[in-house]
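Note that this complex is displayed minus one protein chain, with the remaining chains in position.
Letters A, B and C name the chains as they come in the text, with residue numbers starting at 1 for each one.
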Amino acid sequence: MVAPENVLAQAYAQVRQASLALAAPLSAEDCCVQSMADASPVKWHLAHTTWFFETFVLEAFEPGFVPFHPAFRELFNSYYHGVGSRHPRAQRGLITRPGLTQVLDYRAQVDARLQALLAGPCAPRLHALVELGLQHEQQHQELMLTDIKHLLSCNPLLPAYACGAQRSAEASAGMRWLPLVAGLREIGHAGAGFAFDNELPRHRVYLCACALASRPVSNAEYQAFVEAGGYARSAHWLAEGWDWLQAQGRTAPLYWQRRPQGGWAEFSLYGLQDLQSAQPVVHLSYYEADAYARWAGARLPTEAEWECAAVQWAWAPEAGVQRLHPRAGSEDSMGAGEVWEWTQSSYAPYPGFRPAEGAVGEYNGKFMVNQYVLRGGSCASPSGHLRPSYRNFFPAGACWQFAGLRLARDA
Amino acid sequence: MVAPENVLAQAYAQVRQASLALAAPLSAEDCCVQSMADASPVKWHLAHTTWFFETFVLEAFEPGFVPFHPAFRELFNSYYHGVGSRHPRAQRGLITRPGLTQVLDYRAQVDARLQALLAGPCAPRLHALVELGLQHEQQHQELMLTDIKHLLSCNPLLPAYACGAQRSAEASAGMRWLPLVAGLREIGHAGAGFAFDNELPRHRVYLCACALASRPVSNAEYQAFVEAGGYARSAHWLAEGWDWLQAQGRTAPLYWQRRPQGGWAEFSLYGLQDLQSAQPVVHLSYYEADAYARWAGARLPTEAEWECAAVQWAWAPEAGVQRLHPRAGSEDSMGAGEVWEWTQSSYAPYPGFRPAEGAVGEYNGKFMVNQYVLRGGSCASPSGHLRPSYRNFFPAGACWQFAGLRLARDA
Amino acid sequence: MVAPENVLAQAYAQVRQASLALAAPLSAEDCCVQSMADASPVKWHLAHTTWFFETFVLEAFEPGFVPFHPAFRELFNSYYHGVGSRHPRAQRGLITRPGLTQVLDYRAQVDARLQALLAGPCAPRLHALVELGLQHEQQHQELMLTDIKHLLSCNPLLPAYACGAQRSAEASAGMRWLPLVAGLREIGHAGAGFAFDNELPRHRVYLCACALASRPVSNAEYQAFVEAGGYARSAHWLAEGWDWLQAQGRTAPLYWQRRPQGGWAEFSLYGLQDLQSAQPVVHLSYYEADAYARWAGARLPTEAEWECAAVQWAWAPEAGVQRLHPRAGSEDSMGAGEVWEWTQSSYAPYPGFRPAEGAVGEYNGKFMVNQYVLRGGSCASPSGHLRPSYRNFFPAGACWQFAGLRLARDA
Partner (left out) sequence: MVAPENVLAQAYAQVRQASLALAAPLSAEDCCVQSMADASPVKWHLAHTTWFFETFVLEAFEPGFVPFHPAFRELFNSYYHGVGSRHPRAQRGLITRPGLTQVLDYRAQVDARLQALLAGPCAPRLHALVELGLQHEQQHQELMLTDIKHLLSCNPLLPAYACGAQRSAEASAGMRWLPLVAGLREIGHAGAGFAFDNELPRHRVYLCACALASRPVSNAEYQAFVEAGGYARSAHWLAEGWDWLQAQGRTAPLYWQRRPQGGWAEFSLYGLQDLQSAQPVVHLSYYEADAYARWAGARLPTEAEWECAAVQWAWAPEAGVQRLHPRAGSEDSMGAGEVWEWTQSSYAPYPGFRPAEGAVGEYNGKFMVNQYVLRGGSCASPSGHLRPSYRNFFPAGACWQFAGLRLARDA
């Protein structure tokens, strides 16, 4: 049997290596630029995840701690007021120095020091912080893909991150309604594995009878909405959603392009490719997801409904590596986490919620306003990172994430 | 026994008259100007509430209907896409013509035609729409006060809407924690009286054990937060709340002014007056309410908790007329609706929610995103307008309403 | 012979009365509202011109001076830093109190005190300041018309300020080129009459040979530009003008409307009326004037060229009252000041320029950047206010003034 420290050290090595693998196809220029305030440069992700280990682990546990570079404490802090001041978020792309090479040196040095620490006796607090740091890095691994996708989409040359677009079957799997009976349930994380503080405490909820679709909405289904004038009629939209639509001037999802010769293309990490009918629609805002559901005579599920359905109907994310584009499902149960699914639940604390102690307590709780919960996970979520109680969250207008929707309806 | 039609006709006359009474202390200039996009001119309120009756009642039920003025259909439409296009919200204050006198003529003519209609047989649909129109006008009566208050506050002369500020006792009533035991409950409107579609359907919820304060937070308590540096330390605030605070440059609630000689004054509809310690704090945003609660080691209640507590602990709004400023309570139960109370619940549809048929279906449902529910009612709410299931809602940054907070805590 | 003081007192009475006459057709509501930051409410004009006399004349010369209202010093200060702080320009429309009646009282009281002062011996400095105040008020009289016109244009009912639109002949007067030979000239104010400091000192300039059109560009001529796609082709426009056009989304001059049935209408102080071909085009920005000139193979004149031509070719403003719309000219010389004429000259100090002493020195000099000089005067300029050396100035994007253009070309 492997000692827990060794398991942790192996996990550390594996997760840290995975970030480097994501950056491997990119040039130093690709890694440096920030395409909008919501997104960050890949280099910043590489540095910030390292900063997390340096600040919350090495600084607390390494004897005789000396920072790699005194200015990095501020430069690569994301939002932890408890740690001091921060470089402004919208200016992350202006940091051409340190260059990518120096950031890779930073990673290598911090990795060596972390591994030295993990080779010794591992206090529970140390273990917990390293585990949190790894989960944190996995979250940034998904953001690295969504952020670089957005950046490449701003380039008129529409360059691809990787080769080899995938083709799907013409037709989606059929859709069934999976019923949930009314009654008392429990949601929230249970058991011994890792969970974020926002998944706790496990608590009771009452569910009204309802049903959830057996798979997310497909491109073909969403295209029918677009072509039926869905983006031109206010009746389908939340008032704020309609205003958002007008302000954006959008007439289709973020990465869709109408082909001059007819039909649709979609920008992906493989470059521009034909829209694949059977694949789940992706890169929707909450407003778009809600409008589609209304048009389809349905609604978005609540996060409690989603979690109960996921448990009952054996939702399970596919094991394996991060993938670059959602695949069409053939499943007839809950599917396998190809796209994040918007729920109608705003991001709020569970009854009895307690943020973690110290600066890491800023991780989740302070964002619990004007954001909506997404459930499930996506093709771009690292393997092993997800579970049914996982709560992702974004503002209603965010559409650069791999987000789609699953319909729900009252029974 | 009075025939139901007569009851309705009397209610109609009373409610319509109350709007005029609110405008009585104001000049035509006061009634015309718009101080910000969120607020509307009093003249617009007077016209729009009339438009509601003309469009949804007279146009549907009056034989040989002819509009008072063909342009008013668009000019005084607030947000009903189903009725056609609308004058832009932020430009409501530019309509100097029709003048106040012509708008009063408009009211008088529509009133006469409505009363003629109500003197005849009254179909249920007609009855329901008139009742909705009266509830709608009562909502605007509260907005007339909050909007004129904001306008007057923008004038460096700080003119008063009315004479005679009120003084309160030095000390607030003591505060007790009113416990709620865990268990299944029902919330939402029950019974035969009027309710908005957003209060329906009544449905089950599960409540975790908790307790609510017996009264809202007072000025004295909130002042302690301000003077302890509450507006200067990010740790108390939601991330978005802290950004809001910086952007606003606010260091105290909206209408508070630090006196040069020390102490605080508060702008009210009576003009600038000394801050009254025992009165409930008012004109808070959601961000401020949340920050205070966090600082006080408590939290905001959910709307389900609030409604269950209101029923159990005999919350009841005071009968009488609209008042211009919240009063200090001496109550030791739930109090009497002096200020709207922010809850931590985002404004969302109840399970099984169905919007009303037709254009009036736009009344509530399309605003169910990025708003937070307020419960209770305020001094400025018209008498008879409130009930425990009533759901008010505003964006988190809104602070020109009579909104305060009541603390809650987990048991 | 009338004593100079009596002349001044009579002029004072006449000019002050003229402002009241301009406000006479307006309601208190019309007078209170501000339609954009560049424009001011009529009530503000009435108060600010009074403030000018109170602050610069009464305060300096009246024994035992007591202000009419202590807050007015700040409330009705436009931009004189030397006098203290000011109410923000963009919030002038929020001042519903003092109401119009109280402002008229303010005028009456200040007028009485001024007349009392003028009945006594009149020091040169007093005389000069009263004269400046009258010229200042005349400038505001033109602004009262342009500002109320803009406000009424924002009302979808398009109400008229006055009855009785005027019709012009179908065809414009023919256009001739009036030659100017090269050589040394003098420009700037000469003689004993009043002039603003920006018209001084008179100084030499060298003029290259050129020619100016004998009348401003007409609506028919400008319409040809519009219908030839002038607003759709960047080649005609300054780069900044093209950006301005895109940002405004403008496809014709400010107050033009394409009739659904074909042809054009123009909003005027008489309400919406058919575009009159022979009238000068009006309400152009500098960008539009420049683009038209380029399209027409000509250019805008410099202010020196304009002034020399005006002197040589007997330009003279028509005596009489302010008029509400420019008339078609039958002149074959320089015309008679129906529209302000954009020149290509940026607003800059003349060689040897000295601002007036004291706070009134802020009158002109501090605006000498990023503004362009307009020459001539318009139908809306008060009679007796103009002269060939008069320099009006506005930013290049301003188009709510009665501004058109006259073509020039190199010889």
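Observations on the model:
The working rule: a residue touches a chain if its C-beta (ideal position, glycine included) is under 8 Å from a C-beta of that chain, and two chains touch if they have at least 3 such contacts.
No experiment lies behind these values; they were computed from the predicted model shown.
The absent chain, not drawn in this view, touches the displayed chains A, C throughout the complex. The omitted chain makes contact with just one of the residues C:A192, C:A239 or C:A319: C:A239.
For the options A:Q10, A:Q115 or A:N155, the residue in contact with the chain missing from this view is A:N155. When you scan A:E74, A:D243 or A:D274 for touch with the missing chain, the hit is A:E74. Touch with the hidden chain on the side of subunit A covers residues 27-33, 35, 71, 74-75, 87, 91, 93-100, 151-152, 154-157, 159.
Touching the omitted chain from subunit C are residues 79, 81-82, 182, 184, 203-206, 208, 210, 234-235, 237-241, 286-287, 290, 299, 344-346, 348-349, 351-352, 366-370, 396, 410.
Here, only the chains that are shown with their structure count from here on.
Per the C-alpha superposition, subunit A sits rotated 180 degrees relative to subunit B, a value rounded to a multiple of 5. Of all the chains shown, the one with its CA centroid nearest the global CA centroid is B. Centroid to centroid, with C-alpha atoms defining each point, subunit B and subunit C lie 46 Å apart. Averaged C-alpha coordinates give centres for subunit A and subunit B that are 37 Å from one another.
In subunit B, no residue touches two or more other chains.
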